[in-house]
Structures are given as C-alpha cells and as structure tokens.
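All protein chains of the complex are present and in place, except for one that has been dropped.
Our next item is chain A:
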Amino acid sequence: MSTHAEPTGVEPDVVLRLTDVVKTFPGVRALDGVQLEVRAGEVHCLLGQNGAGKSTLIKVLSGVHRPDAGTVEWLGEPVQFANPQAAMKAGIATIYQELDLVNDLSVGENVFLGHEPRRFGFVRRGTIADRTRQILGSLGHEEIPARRMVHALEPAGKQVVSMARALSQEARLLIMDEPSAVLAHDEVENLFRIIRRLTAQGIAVIYISHRLEEIREIGDRVTVLKDGRTTAENLSAAGTPTSELVSRMTGRTIEYVFPPRPEEPPQTAELLKVTNLSRAGEFRDVSLSVAAGEIVGIAGLVGSGRSELLETIYGARRSDTGTVELGGRKLRAGSVGAAVRAGMGMAPEERKSQALLLGEPIYRNMTLATFSGLARLGFTNAGRERAEADRIAGSLDLRPLDVRRAVGTLSGGNQQKVVVGRWLLGDTRLLLLDEPTRGVDVGARAELYRVIRRLASEGVGVLLVSSEVPEVLGLADRVLVMREGRVVREAPSHEIDEDTVLDLVMSGSLMEGTPA
C-alpha cells in the first residue's frame, strides 16, 4: 500500500508546479492551459484519453519540447529546459512512451548513453558493465546481460533497460509514460515495488497509464487532462469514483464492457489449423485451431512464446517442425506473402519498429497491406484509399480525424489504432492480433472490441494475444494459456476465470530461468 497524502499539518514540499502551460503543433493545440502540482515522495498520476496531451506534457517537462506559454516551476524556480540533457541534469528523469533505445548498442551503453563514465576521454566499459549490472539487479533483472545488444531483447526487457537508464542518474522526479503497457502482470508488481522504494526516498513520480486499477493501486493523487486542458486537479487516487474519473476524461460516461458473445458459438468450419508447430527455444508442439467467426485468445507471460507463435503462424518466422493450414490448405513455412494471399493479417506487437511508416500519412499506413488491391493496373487509387481509411478511422475514434496527417504526429494510442485498423479493411479471413489495445484508452478500447466482435460475426477468425487477462477472457470465445513455449490449458472462456489463468501462467515463473 502506498501512503496517501494525509493532512499532517505541514504542507509537503511541492517539487514541480505547472501553470497555464500551452504547446501547439501545426494545426493542433496539444496543450491548452495545463495545471499540475507534484509533491516530493508522491506518485502523481496523469489520466486522459488518447491524444489528450499527456506525452506532450511530459516532453515539455523533460526538455524535448519548449512550452509556447505558461510557467514551469521546478524546486521553486521558474525553468525552461533547453534540451533533455538539461532536464536530466536538473534531476528530472524520463521513461518515454515509445522506447527510445539505440538498438545497435549494448544494454550498458544504452543505460549510460550521454553520461558515460570516462577516464582520460576513454569510456570505461568495465565500469559501465558493473554499474549497469548493479542497477539491473536493483530492478530485479540481473538476468539481463549488460553486454547484450539491445535489439536481442524482448520488448519487456527493453522497457527494463529504459527504466535502468532513467535510474542511472540521481533524479528527484521520475516520469513514466505508460511503463506498464509492455509489461506482464508480475512485471507490473515488480515495477510498483521499485516505485514504492523510490517514493520512500522522497523521489516524486509522475505515472501515466490507461489502466485505472494500476492508478488505484500505486497512485496518490490524480490530474486529469482532456483536449490539452486540466479538467481535474489533485483528486485522490484511491477515493475518486471511477465514473467521475471517466467522465472528467471523456466528458461522457462509458460502460467499459465487452460486446456480448453470440448465444450459440458458431459451429462453422475450421479455418486455421496449426499442428505440432515448434521453433527451437521459443515454443514446442503447439497445436491449435480457430473456426471461422471464432475469437481465440492466448494468455501467458511475456516470454512465454506467444508473440513468436503468432509470427510463426503468419510466416514471419520459419517453423522448425509442424504445419499451418488455412481453410484446408497448407501454407508454405516462413512466407508472409503466402499467408497474406491466403487471407491472414497480423497486427504486430511493436507498432513503431514492426508496423508503421512514421513519416507517411495515416491513410497510407492503413492501406499498407491493401493498396495493391485498391489499385488499378498498378496505379494507386489515393481517393479510395483515403475513403477506406476514413471509414476505419471513424469507427475507431481516431484523433485527430485527418487521414492525410503523418502517422508520426499521432499520440501513441492513436498510432496503435492505425496498426490494428490496417487489417480491418480488406477481406482478411483470419486476423492475428498481438496486444491490439496496447496504449489505447478505455473508450477507444470498447470501440475496438466492438469492431473485432463484428468482424467475427461476419465470419472472420481471430487469434488474439494479450497480456491483460480480463481482455482475453472478456473478448475471446475460447482461451489458450501458454507457459514456457507450451499450451498448458485450453478452455471455453466461460469455464475459466482470471485467477485460474494467473495461477497457470505464474506457476512456471517460480522456477527462475529465462527461456533461451
């Protein structure tokens, strides 16, 4: 339990105060008068819909952007950070929403990037490795080798490195922009343990997440943003009712519900059949099937081989043994082209590195898999592409709704909608979704669930991977639980509950050891 700000008579020291901060981008007022007050030793949560301005706000704090108007007071002094290094020096460390590691450097080099310990101008590699090991150890991740290249790590591992980097310098304020989005259940607990230790030392934390349960568990106070404005300041994280938080965020009430399942599960033909699929070190002897119109969910820890399985079914990785059949036809192993032609689509786990062309317009990103089909005689049809993209963008509540905008200017959650949206147009028969709602806010999430359910009712098969057990249980008709590369349980989703899934998933993780 975190300590809640009890009135103790003494005003706790305010380390950071923002008054009327404004930041505009071409055509957008991302911040339009933000107030924020953060005290030493508290966990201050920022809530807001996708595109509300949370990430922009923290980029203003960390010196990436400069505010157009308003004041930032840090430790009682008005400040303007010229660049991220200046903010870092002043004691503000940031973990950004989009992983910002250099893939071709080692873990240690990333942790100390920009403030490498030196002697006579030479970087002291030994020191880097030692201190990195120390920090990783204090984060409970001594298994990550300090000299391993970052590109060889899983997303969760990268998140840990990002965190280690933020902790590698003395900070008085630690900002975390959706740190839990790529973490599995037990990892989040670990994260909270670290946060509690930091706040006990008087370090302030700004925490951003779309998961209200997390905010209730770790947060002390909450500030809510809507359309770049502060709509509520310093609410109690534990005491404020959910309905109030949601209505401050969205201006309306959202029942956070999953769309109803069809009464009779569709007993239609088998669409996807995977038999004894294996890949050395990733997963072994996986057999599963998905019927047309069925949503099958895979639960499991990060590192249990779920994403690898999905990518192998899709042909993005070549299986060692086993077969994948779609609609009765065997697919060539290791060929994405064959899978796509047969009617598969996959929304990958990492939007930035695996899915998006950040400089290209939204509509071209949405139609990246379908533009050939919309073209005539090899000539692209931009008008139709825009119309199709508009349709999907509307149904997913994309903000701002202008499909000609470069996708890189969208907020994280809105980029995610583009990634999933790509496969909602065109005539995909089987949809593979890897963490489809990562970073998507509660309202848009419900929209996304509805769209997925509607596709299923039209006969599309869906295979869903998610770290959020309630999502798997709420959306899927049938659930597979994976642990250490094997399917350990399969059940209709109404016959299994969250605790059972978590028990199944965790029991393996007690045996320490990382699957290769």
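Definition applied: a contact is a pair of C-beta atoms (placed from the backbone, for glycine too) under 8 Å apart; a residue touches a chain by one contact, two chains touch by 3 or more; residues count from 1.
By our rule, contacts and distances are computed from a predicted model.
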Out of "Ribose transport system permease protein", "FAD-dependent oxidoreductase", "Cytochrome P450" or "Acetolactate synthase", the chain not pictured bears the UniProt name "Ribose transport system permease protein"
Given the contact definition stated above, which residue among A:Val22, A:Leu75, A:Leu113 or A:Val488 touches the chain not shown here? A:Leu113
Thinking of the whole complex, not just what is shown, which of A:Gln97, A:Thr132 or A:Thr437 touches the missing chain? A:Gln97
Omitted-chain contact residue, chosen from A:Pro241, A:Gly328 or A:Gly378: A:Gly378
Based on the whole complex, identify which of A:Gln85, A:Asn276 or A:Ser507 touches the chain you can't see. A:Gln85
Any idea which of A:Ser247, A:Gln354 or A:Ser395 touches the chain not displayed? A:Gln354
Thinking of the whole complex, not just what is shown, which of A:Leu75, A:Met149 or A:Val340 touches the missing chain? A:Val340
For chain A, which positions touch the chain that isn't shown here? 25-28, 59, 62-65, 82-85, 88, 94, 96-98, 100, 102, 113-115, 314, 316, 336-337, 339-341, 346, 348, 352-361, 364, 368-369, 371-372, 375, 378-380, 402, 404-406, 408-409, 422
